[in-house]
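Omission of a single protein chain aside, the complex is shown with its protein chains in their original locations.
A, B and C label the chains in the order they appear, each numbered from 1.
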Amino acid sequence: MPRRPEPDTAQGAAAAVTPTAAPLLQVHDLQVHYPLRGTFLHRLLGREAGEVRAVDGVSFEVARGEVLGLVGESGSGKTTLGRALLRLVEPTAGSIRLEGRELVGLSEGAFRPLRQRLQMVFQDPHASLSPGMNLLSAIGHPLVIHGLARDRGELRQRVAQALERVGLVPVERFLTKYPGDLSGGQKQRAVLARAIILGPELLVADEPVSMLDMSVRAKILELMLELKAELGLTYLYITHDLATAKFFCDRIAIMYLGRIVEIGPAQAIYQRPRHPYTQALLRAVPEPDPSRGVARDLPRGEIPDAVSPPLGCSFHPRCARAFEPCGWERRDVATMLESRWATMAEEDWRAERALVGDLGALAEPGEVARLVPGRDASTADLLGFLQRLRREGADPFWQGVGELAVEDGAVTVRFAPAVDPGLVVDGPVEVACLLYGRTPHADHTVPDA
Amino acid sequence: MAKAQTTSLRSYALTRLGLVLPMVLILLTMVFVLMRVAPGDPISAALGGHLSAEQLAERRHAAGYDRPLVVQYLSYLGDAVRLDFGNSVTDNRPVTSIITQNGAATLELTLAALLVALVFGVTLGLVAGRLRDTPVDVAARLAGVLSYAAPVFFVGLLLQLLFGPMLGLLPTSGRASPGVTFALPTRTGLMVVDSLLAGDTYALSDVLRHLVLPAVTLGLLTGGVFLRLVRVNLLQTLRGDYVEAARARGIGERSVVVRHAFKNALVPVITVMGLQVALLLGGALLTEQTFNWPGIGAQLVHYLNNRDYIAVQGIITFFALVVVAISVLIDFVNAWIDPRVRYT
Amino acid sequence: MSTIVTGSGDAATRGTLAPARPGRFTLARRWLAPIRTAQRLPRWTLYAGAGLVVLFVLLALLAPLIAPYDFDQFSSHGVRFPKQGHPGAEHWFGTDVRSTDVFSRVVYGSRTALEVVLSAVVFSLLLGVPLGLLSGYSGGKLDRLLVLIMDALFAFPYLLLAIVIAFLLSDRLGSGVVTAALAITVVYVPQYFRVVRNSVISVREEPYVEAARALGARPATVMSRYVFHNVVQSVPVLATLNAADAILTLAALGFLGYGIQPTVAAEWGYDLQRALADAGAGIWWTGLYPGLAIVLLVLGLTLVGESLNDVLNPLLRRRRLEKVQLPPRPGAADAAAPSPGPPPDAGPGGRGEP
Partner (left out) sequence: MRVRDLRVWYGTERGAVRAVDGVSFDLTAGETLGLVGESGCGKSTLGRGILGLLPAGAATDGEVLYEGRNLVALPPRELRGLRGPDLGLIFQEPMTRLNPLMRVRDHFLELLRTHEPGIGEAQARRRSLETLGAMGIPPTRFDQYPHEFSGGMRQRIMIALALTLRPRVLVADEPTTALDVLVEAQILAILADLRRNFDTALLLITHNLGIVAEACDRVAVMYAGRIAEQGDARTVFADPAHPYTRELLRSTISLATTELHYIPGAPPDLADPPPGCRFHPRCPDAMRVCPAQDPVELDLPAGQRVACWLHGPGGAVPEGGTLPLEREEIALAEEA
């Protein structure tokens, strides 16, 4: 079994891969926005129907021969990013340069020859091969498209070579097989054969093993490592599985809601995760070690709707260590109240609910929340209630709350101005969190994970 | 907390109405173009034989057929929106009166047929789906296919052979016996409703007896389609994850089937009902000929034979608007029943 | 349901990789495989339906041999046939009001019906499928426009449309087979368009289509090599069900007098319209036989379509689960059924069964 090359020096994996001259791939401020299919009225009145900012300004570089991991949960935009690199989805803005050559904006015709250098492996092996083509025509099709095979003989020979390389032997048996006759692992090998037959340099692998059985995952990962070593490939490994990422990647970028929140050498990130989200991910991954109980102090709630992400740092509603500038806003009032009421007895929460009027008004983002008191409640009751909650201060939400005041019949909650955290260098890692790179407030020391 | 809001029914209604406009426009344009495919202009086509050349020219000028096509198109649209379809050329009868009088007869027949189709189709479909692959299922499916395969006029003919002279119980032509037609005050044009309003039980029974055969004949046709649709949907919902989850919670089999499976199986039926109404209107045409039911279909055939394009154009436009109106109505019912529709 | 008694003896077919038989028919055989393995009900309805259809095709092809007289012949050797004569030896199905032989008209009617329907289905296929493919794959303005037009056509009472078109075309092309076929075509193009477009849209999202684009395949290649194969499988079912529907429409047109004129060819709908008047006088045979012919042909086609749909559509295909009969537990037969002894206690011996 191949041993993962252990980085000889302890100070971090950066040295493990000596990046050669110019980086193979440079992505700068890439954005991919999907327009929301607005209703007919939107189109009629020309009102903007809103859009999903799947990738919201991402920059990174990949050196030749390196494996960069894009790790994130669903909705983080990692798959969209992968597909944007191969122009399967048109980027809205930003630049992608392959060895200095700009790809965004190239016509399909001009881009087609470059596709030989960029290939992709998809997540679902069962759906990556057309059910109507046997392996010979499926794996050989790229050669036909780019006209690299003079005749059927050479085509068959090069396909046989590719099948041999990915371990689908004896080759004669597999050449005329249809995808329907193969197992998951075998299909993924065929997909890999199709990807390497054009001799690419960069392979974007979108969750290549997540749909395979445990016992097959290791075999496919091992095959990919062998292919990288032998063909000098560079991988962009997209996954939600932190365990395989740690083993497989040299550098890792953690993504959340369309942005990179932390990027750096894999060893550095796993040894000392800096961003609260990365820390939470590493605590949450179930490890096969009974001494470790189930993770307890976890972020609250779930990944918000990407159509209108939270202001400032989009992780602030769930982050236990969010403080004043992190972007607390109007919608968080409703969340705070609702999560509070979930734990209370019926009479108590009904009494508090009666104080607060319509929660619907709090559904839009905004830096000032205007709470109209319930029918038979006064602004004073409502103000008193909010101040009592603030004194309890159980929820980090209150760190972001500035002034509580009564203004023309309603209680207004003003929030501190939101600051959008950019990537800041912190040791070998860059992290997008207000806890870092600024003179941190006295009471926000940066505890180790 | 990703708190999604259910957009209210009102804003959904606005968007749905917005979608109707292009549909109506397309239909009206199609009707207009169809009419212009015919040789010459409506006036000469209808009255070519009877009037002299200059009379024809004068009538054509009066009707505005000598104006450029675009102007005619715009005036046609203007009239259609105001539901003014002009007068028929052959008997100079305002098309709108044709529509109201005969239209009501067709409406009554179609509604009765829809009732028959729903009762026959939905119940049998639910039974067949529930008792899958048992003799009952096979019989129900065969009934569904047969009711769909038998053309309306053939079933009408068979029923006439069976019920007509031999039993005389169920009359096979006309909407009511002459006496009743004359006596009944027409308030809504729907004779069943009128007789109810008039409290005239004899008229009611007479009208109903006339309605049975045509309604059953036309109803069976669409019933077959509903049966097949409901059965296929039920097979899927019975295997639905939420049905298995309900059983896992110990919910009784009967309420699992009725409250979970049946309800979800019927939602698609409502959406298809809009299309089925179009099928019914087509079928009404045939039924009216078979049972010489004085509906608008019969009128259309009559005017078509006399090449009276204005009347034909008016009637077809009425049909198109009815179909669009019904499809919007069906969407509302759908949005009311299925919350997900309001949400998207 | 048959019971499968499992002994250790019978070696169920091991799931070995079937040896691949290269050759042109592999693809076709893969398509037909589910039909061969169809189980009881769908297989039986498929054969019954196919039988009916074949019967009518034979009738159509061999019409001159089968029909004793010509479809509009009302006398032979100078002897005029009886008017509305009772079915008898001379005229198996009797004669109608124009004293033509009902049996001959039914036989020739099948030829007309199949001719019109076949050409209608082919026309609507040639129009609907490519439009659906193009619109489904390209999307954008063209797609929205086509969808609006097709939806409008779809919402229209199709019989009305067919009548108006048949009526208008009859002036130019005469009211023969071609007019009827064209009238019916216009009605069914939207159905093919919609079905094909929807399946193209679902296939377009499949990873193997994206993979093809990633490989650099041109849109035309992607559509032909990847999309077409998976879309075209739903067309045969639609074509059979459509043919059944087309026969009804043709008969309706004939019944209303806009179909094929009697002088041109025998048409069941027209015969039925004539027979309606006879029904009042209790003459049943002039209407019964053409009507039955329509029902049986439509029934045949629908059964074929239905069972094809049941077999091909994975959702409906129900894994035939036979009741299985468990053999006695190995070794339990000789030892007393293991009494629900105390929970497994520690200790080397344990409570293993022999």
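Side notes on the structure shown:
Keep this in mind: a contact is a pair of C-beta atoms (placed from the backbone, for glycine too) under 8 Å apart; a residue touches a chain by one contact, two chains touch by 3 or more.
Given the structure is predicted, the values throughout are model-derived calculations rather than measurements.
For the chain that does not appear, the touching partners among the shown chains are A, B, C. Of the candidate positions A:154, A:213 or A:407, contact with the hidden chain is made by A:213.
Within the complete assembly, A:222 is the residue of A:29, A:108, A:154 or A:222 that touches the hidden chain.
Across A:165, A:246 or A:259, the residue that sits in touch with the chain not pictured is A:246. What chain C contributes to its contact with the hidden chain is residues 1, 4, 6, 10-15, 37, 319-326, 329-330, 332, 338, 340, 343-348, 350, 352-353.
Those residues of chain B that touch the chain absent from the view are 1-4, 6, 240-242, 244-253, 255, 259-260, 263-264, 267, 337-340, 343. Residues of chain A that touch the chain left out of view are 1-4, 6, 73-74, 167-169, 174, 183-186, 189, 212-219, 221-222, 225, 240-244, 246-247, 270, 280-296, 298-299, 302-303, 338-339, 341-346, 349, 353, 359.
One rule holds for everything that comes next: only the chains that are shown with their structure count from here on.
Of all chain pairs, the one joined by the greatest number of contacting C-beta pairs is B-C. Chain-level centrality, scored on Cα centres against the all-protein Cα centre, points to C.
Using CA-based centroids throughout, the chain positioned farthest away from chain A is B. Centre to centre, using the average C-alpha position, chain A and chain C are separated by 48 Å.
One finds 26 Å separating the Cα centroids of chain B and chain C.
Those residues of chain A lying in contact with chain C across their complex are 83, 86, 88, 112, 115-116, 118-120, 122-124, 127-134, 141-142, 145-146, 173, 176-178, 180-181, 191, 194, 198.
By the touch rule above, chain B contacts chain C in their complex via residues 22-23, 26-27, 30, 34, 37-39, 132-133, 138, 141, 145-146, 148-154, 156-158, 160-161, 164-165, 228, 232, 235-236, 274-275, 278-279, 281-283, 285-286, 289-290, 300-301, 304-305, 312, 316, 319-320, 323-324, 327. Residue ranges of chain C in contact with chain A, taken from their complex: 17-18, 20, 22, 26-27, 30, 206-208, 210-218, 221, 225-226, 229-230.
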